[in-house]
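Before we start, here is the structure in question, set down as structure tokens.
The other protein chains are all here in position, but one chain of the complex has been omitted.
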Amino acid sequence: MDMFIQLLISGVLVGTVYGLIALGFVLVYKSSGILNLAQGELVMLGAYICYTGINVLHLNIALAFLFTFAVSGVMGIVISRVAIRPLVGQPLLSVIMMTIVLSIGLRGIAILAWGAETEGLSIFGHSYYHIAGAVVSEQSIWAFALSVLAVVAFALYFQKTKGGRAMRAVAEDQQAAQSVGIKIINVFDHSWLIAAVVGALGGILLASGSGVSIELSHLGLKVLPVVLIGGLDSIQGAIIGGVIVGIAENMAVGYLDPVVSDWGLVGGGLRNVFPYILALFILVVRPHGLFGQKRIERI
Amino acid sequence: MNISIKRAMLLFVLLGSLLLLPAIGACGDDDETAQEETAQEEDQTPTDLGKPVKISQTFALTGPYASQHKEIFEAYEDYIKFINDNGGLKDTNGISHPLEMLWVDDKMEVTTELSFFEKAKADGSLIHGSLYSSAYGALLPKAEKEKIPLFCFSSSNMVIDPQRTGYSMFPYYEDVLGAYVDWFLQTWDKPSQPKLAIIALDNAYGKSALGSEILDFIESRGVDVVAKEVVDAVPVDTTANLIKIQNADADFIYAQVIAPTAAVIARDMQKLDIELTIASPAPMGPSALLDMAPEACDGWIGMLWAGFYADDDRGVKFMRDLQTEYRGSPMETDQYALGIASVMTMVEAVRLAMEEVPFDELSPEKVWQFGINRIENFDTEGILPPINLGVEHGYYGQNHVRPVQIQGTQIKWIDDFIKCPDTMAYKEYYQTEGKAIAEELAGE
Amino acid sequence: MFNKPAGTFNASYTKDEAIVRTRTQWGLLIILVGILAVVPYYGPLASDYWINFLIYVAITVISVQGLNILTGYCGQISLGQAAFMAVGAYTTAILSSKAGWPFLACLPMAGLMATAVGFIFAIPAVRVKGFYLAITTLAAHFVIIYLIISLEFTGGSIGIYIERPRIGSIIFDSPQSFYMLVIGVTIVMTVFAKNIVRTKVGWAFIAIRDNDLAAKVMGVNPFTYKLLAFSISAFYAGIAGSLLVYHLQFAHPEHYGLTQAIWLLGILIVGGMGSINGAIFGSIFVRLIDEITNIHISPALGNLFPSLAGQMSAALGLLVFTAIVGIFIIYEPRGLSHRWQLLKASYRLWPFSYWT
Partner (left out) sequence: MLSEMDSVKESDIALRGSNITLSFGGVNALLDVNFQIFEQEILAIIGPNGAGKTSLLNCINGFYRPDKGSILFRGVDLTKIPSHKIARMGIARTFQNIELYTGLNTVHNLMAARHNFMRHGVFDGAFYFGRARSEIAEHRERVEDIIDFLDLTPIRNVEVGSLSYGNRKRVELGRALALEPQVLLLDEPMAGMNVEEKEDMARFIIDILELKKTSIVMVEHDMGLIMDISDRIIVLDFGSKIAEGSPSEIMQNPEVLKAYLGTKS
């Protein structure tokens, strides 16, 4: 039982960060209809930029965060203008491939700028707390708290501000939004900016545990089942999907690994694959994820 | 039309700015070394009398092993510079030849690896090296056919089977685990059966620790393997795995992982208050771990093939001089040491062959016959125990590991080189089938 | 669409559907095949290095043709092609090394096995569209590679060595002979692909790609045909994987990474989706650029900037790939095959080329 609670709580904590990163996917998808497969690279670059801020420019932590958000935000806008704008009206495969090559390019840039070294990133303290029968590290509490804060902030932004309303309008109907004077292209920039900032925050939070490396970009792939489960166009789906995947991963390691290990799969190792398998099953039942909107097809 | 011109310009501006980025990334620490290097290159011209002697090596500078391979790459570069600064290699007529390394970043793509192998062959490379098993496995059949000596770092047991012209002078991962078990058992004084937990990285390297043969071996030593855990290369959280280990009541842990993974494991162990002996094999650099998780990694053991961590050692002094000369300041990593040991052995094979064979007749096959097969008790400045290669020496490479431990902020040797036990069936293979094949190849 | 060669008049509908129409075209085709047959023995490409390159390009062509049928013709994006290649490769490796099956049995078996696995993963995939589909195929990739690396009989993380292919008493031991074998299979598979897309099944695929809703209403069952497209594509991947593993003589899970799948899609875009020629042009063009960048330019660049050697060469390949595919997506989404058709058309209309 002890193990169950520990796994549950760790799962929820890390799942929230997944949810935060998934939010980046959802925002871009909602406003521009593009699934940004380069989100993982935005996560990785965010971590590297923060590393530069702290270890090279010797900023304090608050400044380093601001620095990271500023640089990532600019990067998001540049990507939106250079790579995404020309894609309006292009077929789906072009769009998908564009974000994939973008991810490769961003990885290339990261290697050029920072080399392939793995660096430590120490932001939060290293104490531990006992909560409800589980041990949690300070880092994961911070990660959880900041993720929740960010999600709430973006939800409010989405609901209350002019920019957020414009994004919602574009998400509903691009043409209608255009006809009431919303510049779609600005909304694209906007959503990419937010996606980059959200990704960067996620990157910092995760890298403070595992260190900064190019391989951090694989987190993007890890978060894909989150949006698959939650639905590509649902903000609450991203958060709930994130928590589901966080818990599912831990439970897979805790309870399924020993089972499949007996079946002859060496050591189990289901952590990465299980969320995908789960997502496949959910898709068979609900092709738009748990919270995704089913669009009525017209002919 | 205008819009597309604009787009094109934007794109080129972006690409241009990409090229500027390395300059930004490099500013600060690297500039001085770059200048020094160009200065040195100008000095060394007088020795360039003969045609260059070529060796070839691939690295994966992209991918999960990138940081290790970068250090190995630097070791190769430095050592070759060192050889050239000291007069190159002399042929049978006493003419010296500069040494040249052909290399490529294969991005862990086997086709690039193969293509480069063919190019190196065409360019007259005498000896070829690759760093990990998926590439090595694809090169070996080709190398064997042409009798090109092939070196590999990666050491799961597949490297050995079938070994003909392929070599690794490092012990096999399975054997390292065996050595760790034996080493731990020396201090085991409790009456109960010791219980081992294995944590493996979720890839080929990691999972070689979970092969059936090595597990059989561990059991034959009276050790119970109570947990077999698989973790990501970039894990976010290993709590679940560690709780299982805790619940299984393990006495010691072996983690076949790389440094970022180790950092997370170390933190989670601290969090869960697990205080067990834990060790990792060579690709997990203790210095990298110390960088990444300084507060949590105290006590972590590295079962290293070679290392940087003994001040009085000849090899360490040599490497430190090398780095000071070519890189400005010494950086202490075990991967660099492995690189030096490897390139030294490759160069030694070429040197031995050049003693016997006139320069014009040098070929990979000759290097294999007169170089590799004559490497006996080769001393890599003490970086590794003496190396034996070739048919007659009964053993290919060397199979020793040396444990180091992170103690506070220091990395210390905690024991001398330990001979690894033969955990796999390959020893037998060497003595019979492998030897027969090698002799047959040599005899032709 | 585009003009036919001048002076061609088709006396029957069968002739009108023909690919090769004139004597000149037959002549050119025979010359092309002749060149392909002679290349490994004479001329600038007659070295192990170039033969190795050509073998790899040919294998890529097979895999891309399969992907082309699925993505280019049927409009279903797949990131799972590399994993299906792995299925073919491992089928071959296991059957050849453990059961001693000969080449002619292993090759089709690899294709069929990949088809079977492809079919299983196609069942969830045909239910979803667009981005969901892309991620579903990604899931297929991860699950397949996970199984290969975790199972015992696949050699797990260690890999499997296999012998050179043999048919009867002929062993394809030399690079030249293996090249001939691969080119032969490539030509056959390309002809099959061309024939599939110009008959009933191909039209159904295009109907689904261009307008799946209308296709459904006009009598094409999208589920059946998407399943079929996935299966055909997996079959091609299986054949390509089988040849690749014979080429490498070694099967290892790291050979079939996600990067490979991305490369195949990139080649498809550069070559031109929905074009059999495009798959060939794209394979040659992208592999050539990749080869030049990785093997020739990047180490040289690294030697030029010694302090940045590692970074430079690691980043260069990635950036070049990004630039090529990105430029094609933005400026020529129809790829090289479209350029080729424009060229052909302007040749046929010469001296009135402005007619196109």
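Letters are used for the chains, namely A, B and C, taken in the order the chains are written, and counting of residues starts over at 1 for each.
The rule is short, and it goes like this: a residue touches a chain if its C-beta (ideal position, glycine included) is under 8 Å from a C-beta of that chain, and two chains touch if they have at least 3 such contacts.
Since the structure is predicted, the reported quantities are computational estimates derived from the model, not experimental observations.
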item	value
Touched by the hidden chain, restricted to displayed chains	A, C
Contacting the left-out chain in the complete assembly, out of C:Trp101, C:Trp203 or C:Phe305	C:Trp203
Contact with the hidden chain (one of C:Ile232, C:Val245, C:Leu258 or C:Leu336)	C:Ile232
Touching the absent chain when the full complex is considered, from C:Ala214, C:Ile292 or C:Leu343	C:Ala214
Chain not shown, touching residues in subunit A	296-297, 299
Contact footprint on subunit C, counting only the chain that is left out	1, 12-14, 16-17, 192, 195-196, 198-204, 206-207, 209-211, 213-222, 228, 232, 274
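Please note the rule applied: only the chains that are shown with their structure count from here on.
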item	value
Touch-based graph of the chains, sorted into line, ring, star, complete or other	complete
Inter-centroid spacing, subunit C versus subunit A (mean Cα positions, whole Å)	32
Euclidean distance of C-alpha centroids - subunit B vs subunit C, Å	35
Residue numbers of subunit C (touch at least two other chains)	150, 152, 156, 310-312, 314-315, 317-319, 323, 326, 330
Junction residues of subunit A, two or more chains touched	86, 105, 107-109, 111-112, 115-116, 266-267, 269, 272
Residues of subunit B defined as touching subunit C within the complex	4, 7-8, 11, 15, 18, 22, 25-26, 30-31, 33-34, 37, 59, 61-62, 66, 69-70, 73-74, 77, 102-112, 114-116, 118-119, 121-122, 132-134, 137-138, 140-142, 156-158, 162, 203-208, 211-212
Contact footprint of subunit B on subunit A as seen in their complex	3, 6-7, 10, 14, 17, 56, 78, 81-82, 86, 105, 107-109, 111-120, 122, 126, 128, 135-137, 139-140, 206, 209-211, 213-216, 218-219, 222, 249-250, 253-254, 257-258, 261, 266-269, 271-272
In the complex with subunit A, residue positions of subunit B that touch it	7, 10-11, 14, 18, 21-22, 24-25, 28, 61-62, 64, 66-67, 69-70, 198, 200, 202, 207, 210, 228-237, 239-241, 243-244, 247, 259-261, 263-264, 267-268, 270-273, 288, 291-296
